[in-house]
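Omission of a single protein chain aside, the complex is shown with its protein chains in their original locations.
For reference, chains read A, B and C in written order, and residue numbers begin at 1 within each chain.
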Amino acid sequence: MSENRPLIVETREHVRYAETDAMGVVHHASYLVYFEEGRSHYMREMGSNYADIEASGYRLPVVEANLRYTEGITYGDVVIIRCWLEESRSRQLTFAYDLLSANTGNKLVSGYTRHIWTEIGGKVTRAPEIWNKLLNSIF
Amino acid sequence: MSENRPLIVETREHVRYAETDAMGVVHHASYLVYFEEGRSHYMREMGSNYADIEASGYRLPVVEANLRYTEGITYGDVVIIRCWLEESRSRQLTFAYDLLSANTGNKLVSGYTRHIWTEIGGKVTRAPEIWNKLLNSIF
Amino acid sequence: MSENRPLIVETREHVRYAETDAMGVVHHASYLVYFEEGRSHYMREMGSNYADIEASGYRLPVVEANLRYTEGITYGDVVIIRCWLEESRSRQLTFAYDLLSANTGNKLVSGYTRHIWTEIGGKVTRAPEIWNKLLNSIF
Partner (left out) sequence: MSENRPLIVETREHVRYAETDAMGVVHHASYLVYFEEGRSHYMREMGSNYADIEASGYRLPVVEANLRYTEGITYGDVVIIRCWLEESRSRQLTFAYDLLSANTGNKLVSGYTRHIWTEIGGKVTRAPEIWNKLLNSIF
């Protein structure tokens, strides 16, 4: 990782009407789904893919999530999801996220999700070898 | 089935804030989830359980759904889900639903879902024997 | 509308992990959300926008939905949503949809949603004038 500049992957998602609630803005639980979309895109950009990871017998469940909400976003706007890898250890990964409104540029939510590598059955394991190679190639 | 009176199972669900949308009422896709909850409860009342059905190697995917929306419902109210079995054939089932507001008694949505019996892999099959026995016991 | 060839608008959506269920495929209720995304995109392509429609005091609630499910789709694949306007009357609109897997080209779901034009308070009304102009410009 040259100069501590992580890869930041940006994903854009139109706010779905189904994601809004009676307050007129996106419901707070939907941001965990935006995080997930940002993370999925990040993995595709790395040359990996969470679908492939599952097919090869690994799972990467969320063990902790944190979200700080600053501002709401309404239908008609687009969410910009910035996602980066905050930490990658042998058995654990942390992704971080900043979400912004495309209309105003304002920050909506920031947060992180912590994950562990497991086998299909749930047993904690080391990161797959392919993952370590991909990590080395991007940093 | 004596006198063509079907078993009608009633389920009550508090409207969840997450289910509302920016129109201030429950989003139209959430009613398929209410249908599913009504159907799950119906099966438990029969003495069956969709979890057991899956555990015994069967699946009951939806092949058609129809919903007619009459009135919206807001957070703070309770949805009454009335579910009954409209038709049960060797390879196919149809459930029907009427949804009402507990506050007003007004009808919100009515509709049906059609299902087929399949094996885990997706191959269409006959209803499990246990299902036919349960059907005979309730009708 | 020259030669009965309607405008067909195509939208692509990565399957979200959150949209899958324990059968391993997208949950059947999520297709109503895909329909909605296809419809939103269709309106933007027309030069309209459902957000603008709401801002101008109109609502376009769903009064009927029908879905026929042919095949499931898994995480890792992309849903192709084809949406067109099946019928536009003074107080009512019908959109139709075909959804396909980008991986296999197979049809997943087809269906329609019927909508009525209402004022904010819910009173049925005629289509906004701007909508009729846009319709004339595309057909």
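By our rule, a residue touches a chain if its C-beta (ideal position, glycine included) is under 8 Å from a C-beta of that chain, and two chains touch if they have at least 3 such contacts.
Note that the structure is predicted; figures quoted are calculated from it, not measured.
Taking the complete complex into account, C:Y75 is the one of C:Y34, C:Y58 or C:Y75 that touches the chain left out. The hidden chain makes contact, of the residues A:V62, A:A102 or A:I130, with A:V62.
Mapped onto chain C, contacts with the missing chain fall at residues 17-18, 20-22, 24-25, 27, 29, 74-75. Touching the omitted chain from chain B are residues 14, 16-18, 32-33, 36-37, 40-41, 49-52, 54, 74-76.
With the whole complex as reference, residues 22-23, 28-30, 32-33, 36, 54, 59, 61-69, 72, 122 of chain A touch the missing chain.
Here is the rule we use: only the chains that are shown with their structure count from here on.
The rotation relating chain B to chain C, fitted on Cα atoms, comes to 180°, given as a multiple of 5. At the interface between chain A and chain C, two copies of one sequence, more than half of the residue numbers in use are shared by both copies. A separation of 25 Å divides the Cα centre of chain B from that of chain C.
In whole angstrom, the spacing between the mean C-alpha positions of chain A and chain C is 28. Residue positions 17-18, 74-75 of chain A each touch two or more of the other chains.
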